[in-house]
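What you see is the complex with one protein chain gone and the rest in place.
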């Protein structure tokens, strides 16, 4: 039990500190009065205010899963070059905010010497948003950080250089819960299962509620049953599509299966309301094996898609817009990816993806 | 009982006569070898063959529900001007097929003198496809032939002249069974009910199967029940959306309600694969009263929509394409039609019609 | 004849009046007179006076006649029985005056004298027969070479566009295929034995003048695979005659694959065969030479689970008599439907229920990206292969 003193000292519901404390004076003075921005070079932004003041941003990579050592190191750099000010982006890059233009190159020099690439702005591949994977989640069908590492190693030049038709946003999620905007990414890498959950009939009645377990299945594959006189559930194997939601609700239905878990690749999602607006990511490759530590099948598949897009996309054409222009038939033929039965939707709105016109390319 | 002789005389499964018997010699000779067509004037087509031969077509209106007198009359004309050859179109117009150009004007003269307008080609309003209504169907929530008559009286100039941005196809159906392409028309007039079927608990058990009656409801509003010890069904009034399918399956559930039956107006459907391809018709006006014999509310509503389209649509822009260009918000403001809760889809794919982008006009 | 003040209002105006038609027949025909009276009553009371259904027919046929009985038959005896006879129309709705007159003769003798030319499915509809005269009408019609169309859970009367008979766009012989299919499936047409109705419609090109994509379970729509044929002189002529080629043609091409710099250039691999440019310049542009059709399936009206447009099953097929390939596909589909169909479920709904991929696999049709507009966007995949403990792919 806490002492009375401790309880008093303990403040609750204070919320995060007000952001004003963390804003550079140039930002405070020109807050809401920015006039325009320029990308000076890949990874370097200059925002000019109506007052004429300029704040420079250097964007640097981060593996997101970082040690306090890493944080202390970037703090050192921020103090040395940025009056101590820095921020993170919504894609987990580090942004150094500089008042002094002359500090840009020395900062970049130090970062690169220490193995931290600079880039991710404009028409490039930015950091991959991702999830916990084997590092921290019970649900994971694959590792997230590892996939990010090997894919970014492969695509590093597109992070450092703005050499693509448009922004290319990649996301990784380790299970169908999709902790991130995986469902709306230019390219998504999604861990998944391919076999039916194994029911632990011993534990199930003790730790799970039967009705909520039955209700958890999107496809009504789970039914209540009795095993050796005890309440449990059974799965209609023909209806299960391995989503793992029953496992989320009931721990006694583990779905992990190292032999069959793996990775799928999705393309053509988008978040921004630009031009053709937001859209979901669509299936490109239904299954690639989990082949840690470097998932060669995955990296080469992603590399291939990116390079085909880089060669064929037109300026300002996001992956979705490029595919929209050339058509999916051509996407599959250009990338050499095989179109299969699995690519044809068979869930709730399936029919709406069927081609309901004779309009098509030969 | 039929006599043996009769039975012998009676031929079954002979199918329709081969069409060759009914083709003009010019058509037979140039069959499949047509080169191009021209619209000489509204209602008059000229098809030129590779051989240089030409067949002329005069397209005349028909109320579709016609007497043998009418048929004999057009047969007379066909013999007088067309060597006896004529056809009907997929929209129930009569087409006279002429070898001799000089016969065109006399034929048109006779038709018009007898109250049969010529037109319906090109960028005009053609005949309305429709259904039985009170003339012949037990399901009808309105009359079809009557609606066609009053609407075409109103729009006759657009039948006779090619003065619209593009073809405008109108359809009428007297109930949700939609016997025709009502669901894919530029403008559709649809009869419907607004009250729950009345269950005849006396007859129901005798003439209907309970399970198929229950299954007939798209919205699971019907449940089996017992009334005075006899099996019957009951309707959850909150779930019923008056589709009448239960009545189709079970005659003891009549849904007609003269006080509340009426008409809805739909716009922006299309069949042809041209440009943006086929699409469904969407709700414009949820309800107008059944006001026979001349349904003034309906004719003025249709007239309004047609004239707004005629003024604002661009050449080759079907109703659907025009609305697509200006947006639905503008469609409602230009036509002065009120947008209501009923316009928002709440059926199976409802969410897909919600605006899932910030993109919109102010 | 009874007074018909309401219906009389519908004899006004410029559009030809169905009321005048009914009256013409009613003058000489008791059945038509009955209808006229009953219809006036409907107009007054704003409701139908037909009873629900009623099964009548001719011997040996399971369909082709729609039974219809009045609920005010005592007041209007002519309307008491008022059945519909669906006569299978000719392909493309072509007739001679002579043939039509013979039908009129039969119908004036035995029926109301009222008809629909044509019903929405395509039949030549005779409207208003007594139960007793059905057999006679059938026999007389068949003597003249006519047969019944379809109704109920079977093949419905096929119909097709005017096609090669009078249209330069037709990519296959719609009339011939329509006739061949109608004759081949006489049994399925006249003795309905399917889970629900089955409609065939045939259009010669993507303009789809018979609305096949909107209202047939099995739609065959002509198309081509090679380059659009261009007559540059004719194109220049259209432009000289005032065609605004930029706005009306180039900007309306859905894939923006046509260019004009005094002559037309089409980037054919990007062309989706939408017909627009050809429609605008029929003298200058024509479908390619490698002609055939696209097969689409599953269109229907809204009842029960919502309307459907037909969707692509076979992106391209060549169509020549004896049409064995397409008949082979139909056979497989009906076998599949026989096993998987449910009462009152159209094939389009059935395909959605089992999944288009499974359906194509079952009927042995190749699975190509052309059958969809986009791959799935949800991760709910029914994987069928997996590794077994020993390491083999299951």
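Labels for the chains are A, B and C, by order of writing; each one numbers its residues from 1.
FYI, a contact is a pair of C-beta atoms (placed from the backbone, for glycine too) under 8 Å apart; a residue touches a chain by one contact, two chains touch by 3 or more.
Note that the coordinates shown come from a computational prediction; the quantities given were computed from them, not determined experimentally.
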item: Omitted chain's touching partners, listed by label; value: A, B, C
item: Option from B:180, B:218 or B:277 whose C-beta touches the chain left out; value: B:218
item: Selected from A:25, A:273 or A:300 as touching the chain missing from the view; value: A:273
item: Subunit C, residues in touch with the chain not shown (by the definition above); value: 302, 306-307, 377-380
item: For subunit B, the residues touching the chain missing from this view; value: 176, 178, 183, 190, 192, 194-195, 218-219, 241-243, 259-260, 264, 268-269, 280-284, 286-287, 325, 328-329, 331-332, 339-348, 350-351, 353-362
item: Subunit A residues that touch the omitted chain in the full complex; value: 2, 6, 9-19, 21-23, 27, 31-32, 34-38, 47, 55, 57, 61-72, 75-76, 78-79, 84-90, 92, 97, 115-117, 129-131, 133-140, 143, 145-146, 148-150, 152-153, 156, 159, 176-184, 212, 216, 218, 243, 245, 247-249, 251, 254, 256, 258, 261, 271-278, 280, 290, 292-294, 314-316, 347-349
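FYI, only the chains that are shown with their structure count from here on.
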item: Greatest separation from subunit C - chain, by CA centre; value: A
item: Inter-centroid spacing, subunit C versus subunit B (mean Cα positions, whole Å); value: 13
item: Where subunit B touches two or more other chains, by residue; value: 273, 277-278, 349
item: Subunit C: positions in contact with at least two other chains; value: 206, 208, 213, 221, 254, 273-274, 309
